[in-house]
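For this depiction, one protein chain was excluded, whereas all remaining protein chains were kept in their positions.
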Amino acid sequence: MADKVQLTINGLSVTADKGMTILEAALRKGIYIPHLCHHRDLDPVGACRLCLVEIAGKWTKIAISCKTEVTEGMVVRTETPEINEMRQVAVELLIADHDTDCLKCARNTQCQLQRVADHVGVDTERLARLREREEKQPIDDSNPFFNFDPNRCVLCGICVRTCDEILNIHAIDFAFRGLKTKIAGFGDKSRLEADCESCGECIVRCPVGALTEKDYKKPTHYVKSVCSFCGCGCGMRLGVRHDQIVSVKGDISSPANRGRLCVKGRYGFRFVNSDERLTSPLIKKDGKFVEADWDEALDLVADNFSKNKGEKFAAIASAKATTEDNYVLQKFTRAVMGTNNIDHCARL
Amino acid sequence: MAGLATSLGSGAMTNAIDELGGAASILAIGTNTTATHPIIALKVKDAVKSGAKLIVANPKEIDLCQFADVFLRHKPGTDVPLLMGMSKVILDEGLEDKDFIASRCEDFDAFKESLAAFDLDTVEKITGVPQDKIVEAAKIYAEQSPASIIYCMGITQHVHGTDNVLAISNLALLTGNLGKESAGVNPLRGQNNVQGACDMGSLPNVYPGYQAVTVPDNKAKFEKAWGVELSDQAGLTHTRIFDACHDGNIKSLYLVGENPVLSEADAGHATDCLKKTDFLVVQDIFLNETAELADVVLPATTFAEKDGTFTNTERRVQRVRKAIEPVGNSKPDWWITCELAKRLEAKGFDFEGPEAIMDEIASVTPSYSGISYARLEKGTLQWPCPADDHPGTPFLHGEKFGTDTGKGKFKPLEYRKPGEDIDSEYPLILTTDRSLYHYHSTMTRRVYGLNVLDKEELLNIHPQDASGLGVEDGQMVKVASRRGVVEVKAKVTDNCPEGTVSMTFHFSETPTNLLTCCELDPVSSTPGTKVCAVRVENL
Amino acid sequence: MDERLENILSSYNGNNNEVIPILQAVQHEFGYLPEPEMSEVARFTGLPKSRIYGVATFFEQFKFTPQGKNLVVVCRGTACHVRGAKRILEEFEERLDIKEGETTEDLEYTLGTAACIGCCALAPCVMINDDVEAKLTPKKVADYFSKETADEV
Partner (left out) sequence: MKFSEIKKRADEEWNQLQQSSDPTIFIGAATCGRSAGALKTKKTFEEELGQRGISANIVEVGCLGPCWAEPLISIQKPGGPNVFYKNVTPKKATELVEKFIAGDDPLPDSALGLVGDKGKYDIPVLWDLPSFKSQQRILFRNFGFIDPTNINHYIANDGYSGLEKALSMKQTDVIEELKTSGLRGRGGGGFPAGRKWEAGFQAKEKEKYVVCNADEGDPGAFMDRSVLEGEPHSVLEGMIIAGYTIGAQKGYIYVRAEYPLAVRRLQDAIQKATDMGLLGKNILGTGFDFEIELFQGAGAFVCGESTALTLSMEGKRGMPKASPRPRTTEEGLFDKPTLLNNVKTFSYVPQIINKGGAWLAEIGTKDSKGTAVFALTGMVNNCGLIEVPMGLTIREIIYEIGGGITDDKTFKAVQTGGPSGGCLPEEFLDTPVDYDSLTAAGSMMGSGGMVIMDETTCMVDVARYFLDFTQKESCGQCTLCKLGTKQMLNILEDIVDGKGQPKDVNILLEIGEAVNGGSLCGLGQSAANPVLTTIKYFRPEYEEHIDKKRCPALACKALVSYRIDEEKCKGCTMCVKACPVEAITGEKKEVHMIDQSKCIQCGMCMEKCPKKFKAVECLPGRLNEGGK
C-alpha cells in the first residue's frame, strides 16, 4: 500500500492515492469543497480561492486544497469559521460581478457558481452593498455552435487551459490585466475570427454559463455509440430527445479518444435529422424520381439483378456503413450474384 | 494497404492510437493530421509535450509543423527519395538495428544495394529538402526509439503509392521499429469504418479476414460456410468497375453510401461511367450528386438509427448503437441487402439482426473469432482477437510478421517520377487536401454550422506564384487540368510551396476532382490525386 | 514582412524569453504594436498568437494604437498624490482635451499616468518624453502650453 495515503478530512478517515490533491481526495470521498477553477483534466492554478482548507500541524495553516498534495496522517478541516468568512466574501464578490439572471441561463441548475453559493451562503446585507459591474458587455455569438457571454464569465481560466493543455491550440488566452482581464483571442476579436477549431472542449468544461452550446436542448437520455466521420473512431454518447439527436458528449471510457471530440464529432451529428434525408425509396420514371414503397422498389431491383448475375454485376460497398452491413453486402455479391466484383473507396 | 501487406503481412495500423503517447519520436508524413484525424493529432501533440521528437514531412506547411522539431518540406511525389535518403543516412551512420535485421527480416541486401542511388546530393536535388535536415530527421528517427510513423493519403494517393508505403516499411524495419509498443508503421485510415469494410472483404480479391479468393482452400471454406458455389476469379477494382460500366460490360451496379461524382479522381470520367450504366441502384441517406443519376434510390439509415460495429483505424472494434428510430421510411443497409437476397431466393440471409451477423463473421474470420456483442458490451476489442478469451492485440508483429515466411521483407526501390508531368501549358502541381470542418461532403455539407466555419473551396497558392499570375487574395480564378476546369477563390498563402497549389474536394459547387488524375498505382489501383498538373488563370 | 520588423527579428533567436524584448523593440520602432507585426512575432517565437496578445496586453508599456508624438506621463505616486497630482492631471486633460490614456486627434500628444516615476522628492512631477518636469502647479502646466503655442507662432 505504498502508493496509498491515509488522512483525516473533517474527522473522516480518507484513503487517497499518493500524489492526489486534498480536493481530489475529498471529492472522491464525497466531501464537497467549494471550487470553481479546478477541473480534473487540467493543472491546478488556485485562482478562485474557494477551495481553501485548514491543515493542522505545528503551525496550522490555510491552503488551497486543489494544489496541496495529501500526506500521510494529514488532518484537514474544510469548514472553519475563518475559511467560511473568506469564502463567503469571495462568493459575494463573484455574484456581484456576475449576470444573475439565472433562469435565462443555459447552465441553470448545472452551474458551479450556483452550487458554491448554495453551499456557502451569502450575507445579503453585505451583498447588497456591493456594486454590480457597471456596463454589460456584448455577448459574442459569432461562432455557429456556441456563444460566449462575458457577463457570466468568472475568469476561472478553464477554457484557456483546456485549449492549451488538452488541444495545444491555445486559440484564447487571458488578455489585459486586473479588472479588465478577459478571455480573448488574438486582437480581442470575435470567437469566429480566433484560431478556434470549434471542438467544444471548453464549452463542456465551462463551470458557469459563459460558454454555452447554441440551441441547446437537454437530452432525455444518452446512447453510447461511435462517431461516423473519420477513422479515429471516437467513442461518443448521443443525447436523445424524442426522435432526435440533440447533443453529443465524448465517451470517457473509449480508449480511442478518452472523451475528447473534434468539431465534426461534437456538432456534425446534425445531418442525422436533416430535412434533406431520404425517407422513401425512389424509382426513376421518365427521368424523374417517384416515391415508391419498399416492396415495389426491392422487387424492381431484384428483378434486374436476377438477370445480371455473374460478371455483369458489381457492388460498391461503403466505408461509412457498419462492418455487419459490409459483411452482408460482400456475401450477397459473392454468394448470391456469383462474382467478386466488389470494392469500396478504401483508397480514397 | 497493398504495400504493407507485402512487406509486413498486414495492411493495418501496427499500433494503438494511445501508444503514440509513448513514442520517443514520431514521423508524420503525408498526413495533415490535425485536419483529417484531429483526435490522433491530439495524441501526437501530447507525445511532443511529454518529450517526443516530431518530424513532419509534407509539401505544405501544416498546423502540426508548429510542434515539429524538424520540418521536411519535400516536393510533392518525392516521398521515395526522401525516405530512402533517410534510410541511407541511417545505414551510413551505422544506426541500423543489426540484430533486428538479422533475426526478423529478409531481402536486406537487395534493398541495401538499391540505396546506392539515393546519395544526399541526389536526394536534395529531387526533394528540395536541405541535406542537413534529412540527416537530422534520420538521426532522430533512428536514435529516438521507440519511433512511430504515421501516414495517410499523402503517401498512398500517388501513382506509385505502393512504393511510398514500402519505403516507409523499409525505414521501420531498418531501425527495428516494429513489433513493440509505440514503435510501428501506422496508416491512418480515412473513413470511420474503412478498416471494417476491408476486414469484411469488401474488396475484389479477398474474403473476410483477408483470405484470398484465388486460394482454393479459402474458396472451399466459404462455399461450405455459405452453402453455394463461388467464383475463383478476383473481381474488378473500384476504378475498373467504373470503366466496365462505361464499356457496357457491367450492366447492374449496386452502389452503397458513396458519392463518386464528387470524390472520385477525374470525376468527369466517373460521372460518364455512371451515366452509361444500364441499371444503377444507389443506397444512401441523402439524394446526393451520385444518387441523382440512379434508376432506383434506396433510403438507408444513419449510424444513429441502427446497431452494428465500426472498426477504427487502430483495428478497434466498437459497438454502434441505435439511438433513435429510422427517419421516415429508411432502413438499415444490412436489412435492405438481405431483403434483396431473399427476393433472389438466396439462403443464409435471414439474420435476426446485427448481432447474428457478427456471430457469422466470427465463425468465418479468424481475426474476429473471439469477438461477440456480449464481449463488446464490456469494452472494445482490437483484432486480431482469435479466441473468446483473447484480450485483443494492441500492436502487431510482436513475435513474427504476417508474411508467408514470417519475416519482414525489405523492398528495393527506385525513384520514379511523380504522376503527371508539368509543362508550359500546365505549369503548376495541384495537390488535394482536406478541411477539419468537412468529411467528404454528403454529411457535413448538411450541417449549417460547419458551413459557416468553412463555407467555400479555396485554392491555396504561394504569394510568388500569385504575383506572377497577377492573382490577388480572395479573387476568383480558373483552374484547368488536362481533364477539366473549375472556378475557385484564391487564397494567397505561403503554407503552400512555390509551384504547388492545393484544394480540398468538399464542395459540389467547386468539384475539384474534375481536375485530378486517375492514373493508378499499378499494384494497389489507387489513383494519384496528390499530383496533378494544372494551370491557374486570372478570371 | 515589413523590413523594419525583419531587422528587429534578425537579432533574436526566437526563444520564448525574448518575447517581451522583441515586443519592446517593435513598439520602439513602430510606436505601438500593430497586429500584423504581433502575428509575425508569434510565428517567429513559435508561440500561439493569443498568447502574444495576452502577454502584450498585460503590460502597461505596450500600446495597440498609434501614439502621439509627445508622451506626457503624469506621476500618480504617493508623494505626488499628497502634493496634488490629481489637479495636475486634470489640468493636462483640460489643456489637451483628452482623458488619461488617450491621444489627441492630431497625434501630437498622448496623455498617460505612471504608478510612480521615482522623483518623489520633486513632487508633483510629470514626464514629458524623456524629461521630468518637477514641482508642477496647474499654472506651470498652463504656462507650458502657452509657451508651446508661442513657439509655434
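Assorted remarks:
Residue numbering begins at 1 within each chain, and the chains themselves are lettered A, B and C in the order written.
Going forward, contacts are C-beta pairs under 8 Å (C-beta built on N, C-alpha and C of every residue); 3 or more make two chains touch, one makes a residue touch a chain.
The structure presented is a predicted model; accordingly, all values stated were derived computationally and were not measured.
Note on the chain not shown: across the whole complex it touches A, C. When the whole complex is considered, the residue among C:L5, C:L96 or C:C119 that touches the unshown chain is C:C119.
Contact with the undisplayed chain is limited, among A:K29, A:R49, A:K214 or A:R241, to A:R49. Across A:K4, A:K18 or A:R129, the residue that sits in touch with the chain not pictured is A:R129.
Interface residues of chain C facing the missing partner chain: 15-21, 23-24, 45, 47, 51, 54-55, 58-62, 76-82, 114-123, 125, 130-134. In the full complex, chain A makes contact with the omitted chain through residues 44-50, 52, 62-64, 67-68, 82, 85-90, 93-94, 96-97, 125-126, 129-131, 154-155, 173-174, 176-181.
Heads up, the rule we're going with is that only the chains that are shown with their structure count from here on.
Connectivity without chain C: the remaining chains stay one piece (groups of touching chains, all others kept in their positions). Here the largest set of C-beta contact pairs joins the chains A-B.
Distance between chain A and chain C, defined via averaged C-alpha coordinates, is recorded as 43 Å. With centres defined as mean CA coordinates, chain B is found 30 Å away from chain A.
The touching residues of chain A, counted against chain C in their complex, run 164, 169-177, 184-188, 194-195. The part of chain A that touches chain B in the complex is made up of residues 143-145, 166-168, 192, 197-199, 214, 223-235, 238, 240, 243-245, 253-257, 260-265, 267-274, 276-284, 289, 293-294, 297-302, 304-308, 310-336, 338-348.
Chain contact summary for the complex, chain C toward chain A: residues 35, 38-39, 42, 48-54, 57-59.
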